[in-house]
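Structure, as structure tokens:
Only one protein chain is missing from this complex, and each of the others stays in its spot.
And then chain A:
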Amino acid sequence: MSTRLATGGRLLNKSRALTFTFNGKSMKGFEGDTLASALLANDQMLVGRSFKYHRPRGIVASGAEEPNGLVNLGQGGRFEPNQRVTTTELFDGLTAKSQNHWPSLDFDVGALNSKMSRFMPAGFYYKTFMYPRPLWKHVYEPFIRKAAGLGAAPKDRDDDTYEHFYAFCDVLVIGGGVAGLQAAKAAADTGARVMLIEQTAHWGGRAPVDGGEVAGKSVDNFVDETVAALEAMENVTLRRRMMGAGVYDHGYVLGYERLTDHAPDAVGPRHRLWRIRAAQIVTATGAIERPLSFAGNDIPGVMLASAVRDYVTDFGVSPGDRTVVVTNNDNAYLTAIALKNAGLDVPAILDARVLPTDSALMAQAKSLGIRVLMGHGVSKVQGGKRVTGVAICSQAGEGSVLEEIACDVVAMSGGWSPVVHLWSHCGGKLVWDAGQAAFKPDVDKAPTGADGKPFVTAAGTASGALLLGDVLADADAAGKAAATAAGHAPAKGAAQAPDASHAPEAPMAPVWLMPQGAGIALRNKAWLDYQNDVKVSDVQLAAQEGFQSVEHAKRYTTLGMATDQGKLSNINGLAILSDSLNQPIPQTGTTTFRPPYTPISMGSIGGEARGDVFQPVRRTPMHAWHAENGAEWEPVGQWRRPYAYVRSGESSHDAVMRETKNARDNLGLLDASTLGKIIVRGPDAGKFLDMMYTNMMSTLKPGKCRYGLMCDENGFLIDDGVVARIDDDTWLCHTTTGGAERIHSHMEEWLQTEWWTWQVYVANVTEQYAQIAVVGPKARKALEHLGGMDVSAETMGFMDWADGTLGGFDVRVFRISFSGELSYEIAVKASQGQALWDALMAVGADLGVMPYGTECLHILRAEKGFIMIGDESDGTIIPQDLGLHWAISKKKEDFIGKRGQERSHMVDPTRWQLVGLETVDKSTLPDGAYAVAEGTNANGQRATEGRVTSTYHSPNLDRGIAMGLVLNGPDRMGEVLTFPGTDGKAYKAKIVSPVFYDPEGEKPNV
């Protein structure tokens, strides 16, 4: 049984009891508990099931490294899966549910997988599910997808808010244990701006649990005094509950602060993502204890020795009445002593080492009456859902059972691994410390910054120092070195690290398998990765099958690929791999450490960017009018354009049909303000535009307009639009709505980086003007009603433009048409846009004026066979594919894309060509549908010979019309193609000219 002790609990406020539920069962804890300590206090050791075999899983650790204690936390808009019980602070009303089991945690059908484990070794997915092939799609994949993942995905929108913070400092210290505190103090004393962050709610790390004295007083005292001193310094920022998630290039650090996870009713954002720029970083991230690999080491009740100590000391929780300690080092003796002092029974300490004399801690344990067995280990742990005892053996043997000891907890310690993650994120290298049997930071190969100098220093246990005195001295040096590197050298005679004393420890001895000669039956039950169910035998099998690289072995076995990223399993796993490959551990090396250190919430990554502020919205001067007049919006880039103006009682389809007919019969108004407008000016502007466009722009006369195409160097079409020559030195280039910024940058790039001697300026003036297209047979009448400049056919011909006044507005009128109707586009200063719109609506009232939206615009242009960038083009289309040869100059020696279009694949006659498509039954073709041909392609798929690029129902022709790219299309007029739809129907369409409406072009020519 695990239970709450009558005394103890350093971190608890026992005057405040809290209630929470686990799997619907009400439980009690105290303020200061983690969910893990509270569960243990309620005898809930079993907290989940493993991923592959659904083995029962209990709490192993007490911190961020916990692999098993993952729960679904919260409900509704506050539901979150895979939350670690060890880092979840308890609050009143918390609800948690265990994961990965059915129908219940205690009785789980999936546990049958465990019985089948003989048939599910490493790489079993790759081996088992390959054949027969058809079974993959219909049987294996659905099954695996159903079984994959531990927690459930949230179904509701997140109720909480999140934010981003930016911070700058000279020295960022990550980790608020004694090393972090000392490093921060040493750095802050120099006057440097220091930031100290700690992932838990408490300062001091595990030193207060492990004990020792600093400057003659208890280490708790040192922690309190140092925190108080730092809090009093103006150049220091202290943050608790904030993890250093990742270290990136040039001193960039992501900090993940959990503001209200422990107090969900508090006001304000739940998480805050800090984007920190530090001149220097000190990683005082401590160390993580390693499990030992023995049979049954995954049975609930087998825990890390340090965690057992934490639960007793910090939370006043007894993980069990009888604890057997198994170790290869002195440090775990502290656990036995702590348990004994709490009045609990420690039947034995199994120490794998054989030492000539007793160390101080050993002697202390023995004096408390604890039986210490040297050279011994665990042959096998007994029990199913809870430890019931251990069978012990000689470490040097093969596991013959010498004795069985009844117990309900096994506290194991395989030594300590420095937390090198943050050191390694940005390229810091590691070195093997044979004495501690661990990788530690290689001080000569630190991550380097913009100046080529190191910007990360590891401190304390994270740098390999283990004992209190060494830790403080190391951290003091690290803090001073970091401050110096940041330009703040310590003053002469600056304070040194305080003296510290701690029980001396005898050297540890590496133990990678227990007992060292364990046979397959034992190795097959010796777990490395608890969450992903990877055992010693799996890694050995991977090595045997040729997976020699640690990165390959990791992926083949899934070792370290679970949500804990192998914090407990990696070193043990690669030691087994090295042993199997018969090579030293440093030669095997480690897998790559990648941020974040532990998972961070998606909400924190998004920050404030959600809903209305996800991205800025661009609005034209007439936006409000559109909104008031029934506009349904279509996002085009960051703009919102009216899709259609829907009247009451009308569907949006009805509205589109009405607008489209009216523009052809009467008068339509389109807000064209979003189209890009770029001024190109200078003595070399004509020469420049001849390079930018496929056709000739330098010969355009002032007062005239010309439609132009732009390509990239590959020859692919990137934009189109009408260019107007304003005067000898000035052109105005219209771009697509989404293209203004892109094309402006494109022009700048060529001017700045290739033709920098050419005298040309470009300016993006898109938002300076409102532009309104006045479209339809009555367009001229409308302008005449406004009164002012002469817009008659005689004075202003097709593709002319002129400045003047209309209805008292200073306007620039372009007689251009994207609809095939008589059409004028009128530009005014943006501030006049709404007034002009109102004036046009007023004079148009008698002419049947209707505003129209983007869908009508699309239908009008498709009826005329005009292409649309993004529909007919997709980044792989050259103008020649679209029958636009007439817009490609043959006279020019060069333009962007000319050479690209000469490549063999671009002149291949089998490139699909643009045609019109007319359904035989007048229905509308599905968008993006492919025309099928006889036979199959190289991949064994049905051969195709064309695809639909634009498709609409035309109310003016009362039928479906479409454009598409078809193999030899223009030579196949009248042929009928078959387009299977995703609805199961086969659509038949005839190849026709893409100009469906007014093919002679008579309508605008009036």
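Simple rule for what comes next: a residue touches a chain if its C-beta (ideal position, glycine included) is under 8 Å from a C-beta of that chain, and two chains touch if they have at least 3 such contacts; residues count from 1.
Here is the rule we use: contacts and distances are computed from a predicted model.
Participant: According to its UniProt record, what is the protein name of the omitted chain, chosen from "Benzoyl-CoA 2,3-epoxidase subunit BoxA", "Sarcosine oxidase subunit delta", "Putative membrane protein" or "Carbohydrate ABC transporter permease"?
Facilitator: Per the UniProt record, that chain is "Sarcosine oxidase subunit delta".
Participant: Of A:106, A:499, A:748 or A:790, which residue touches the hidden chain?
Facilitator: Hidden-chain contact among the options goes to A:748.
Participant: I'm checking contacts with the chain that's been left out. Which of A:451, A:612 or A:794 qualifies?
Facilitator: In the full complex, the listed residue that touches the missing chain is A:451.
Participant: Which listed residue, A:211, A:606, A:900 or A:981, touches the chain dropped from view?
Facilitator: A:900
Participant: Among A:165, A:252 or A:798, choose the residue that contacts the chain missing from this document, as touch is defined above.
Facilitator: Touching the chain that is not displayed is residue A:252.
Participant: Which one touches the absent chain: A:161, A:364, A:549 or A:714?
Facilitator: A:714
Participant: Can you name the residues of chain A that touch the chain not displayed here?
Facilitator: 248-252, 277, 426-427, 448-452, 713-714, 745, 748-749, 752-754, 756, 893-894, 898-900, 902-903
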